[in-house]
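Omission of a single protein chain aside, the complex is shown with its protein chains in their original locations.
So, subunit A:
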Amino acid sequence: MECALDAQSLISISLRKIHSSRTQRGGIKLHKNLLVSYVLRNARQLYLSERYAELYRRQQQQQQQQQQQQQQQQPPHHQHQHLAYAAPGIPASAADFGPLQLGGCGDAEAREPAPRHQLHQLHQLHQLHLQQQLHQHQHPAPRGCAAAAAGAPAGGAGALSELPGCAALQPPHGAPHRGQPLEPLQPGPAPLPPPAPAALCPRDPRASAACSAPSVPPGAAPQAAAAASPSTSPAPASSPGFYRGAYPAPSDFGVHCSSQTTVLDLDTHVVTTVENGYLHQDCCASAHCPCCGQGAPGPGLASAAGCKRKYYPGQEEEDDDDEDAGDLEAEPPGVAPFAPCKRARFEDFCPDSSPDASNISNLISIFGSGFSGLVSRQPDSSEQPPPLNGQLCAKQALASLGAWTRAIVAF
């Protein structure tokens, strides 16, 4: 009756449950999926806090070593030759950041029987998480602990909050901060992922009082050693570099906007096309979405109305997304970028036939954003870094839009 009560296995178990709920008779059970999402959130929170703790420890060691080396005037040696991520273009630091490195041992993969893609997706989940922090720092969420924790990137010694479930980790002293792109150049200590992990408060995400992360002004001075990286301007502007470097080549994610899934909101009967796990119209609306060219700055929810097909033709119904659209003040983009959306038709809907890997990836990206009340609803894609990778664009869009329930329903 023993089971591995570690966060990573819980996350994979939970995702498997959600995934299999798609095919269960009787449709998606809202109650069960909600409970599983709570477990997922709790496990993710613990996992991330553990990883950050590990990274912090490692960062400390590396800094000490670096200082010793500098004092001894020895040539710097690469700390990251043992990268598990061999994808070209992956900066050492980012790979160090990956799940295989985090956790402190190369046998992480051996220990974890889950397929490699799950770990990869955990990494993506983590990246998504960071991106949320960037948003929240820029635009403090009106609710949620994440807001409180978002202001804790720089300075101070890293400290794990003792509050149950709230781990407002701060990056170690002198670590590079948000806005510090992770370039493969520096041989020195790996820059930490810029912001602290979100302090995900248990139970009531609105109880921001439970999270005590001191807020720090953005754009704190980056670590000198890692100054090899280019800009150090406040987060969003420079985070493009971070993400540009951090993500594997787009080819790893397959063709952008290639696979489609259709989601149906049970109540409003709005059919929306979701591609590669994100809302196509939002991706296209992003200014830098590669497939759709230039679009409106915002996620373009309001403008996406044209892409959403009402289930009953001729009936215009309020969509849940209208609230998000209202927040955004997005201008409607040009017609051209949405041409691909119009191809999506309900009749074309086919059950997702991709292998499990991409399904789970979709689910993770959805869940990364959709934990009820945890993430800020501020979409703010206008300040998003222009990602080269469509997958990241997807995650960002979803981070703000969520609607995991809608997506689940369609699954």
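Heads up, the rule we're going with is that contacts are C-beta pairs under 8 Å (C-beta built on N, C-alpha and C of every residue); 3 or more make two chains touch, one makes a residue touch a chain; residues count from 1.
Basically, contacts and distances are computed from a predicted model.
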item: Undepicted complex member, UniProt protein name, chosen from "Serine/threonine-protein phosphatase 2A 55 kDa regulatory subunit B", "Defective in cullin neddylation protein", "Sorting nexin-2" or "Proteasome assembly chaperone 2"; value: "Serine/threonine-protein phosphatase 2A 55 kDa regulatory subunit B"
item: Interface with the undisplayed chain - residues on subunit A; value: 1-5, 10, 13, 17, 25-27, 29-32, 34-35, 38-39, 42-43, 46, 164-165, 202-205, 264-267, 269, 311, 320, 323-324, 369-370, 372-373, 375, 377, 401-406
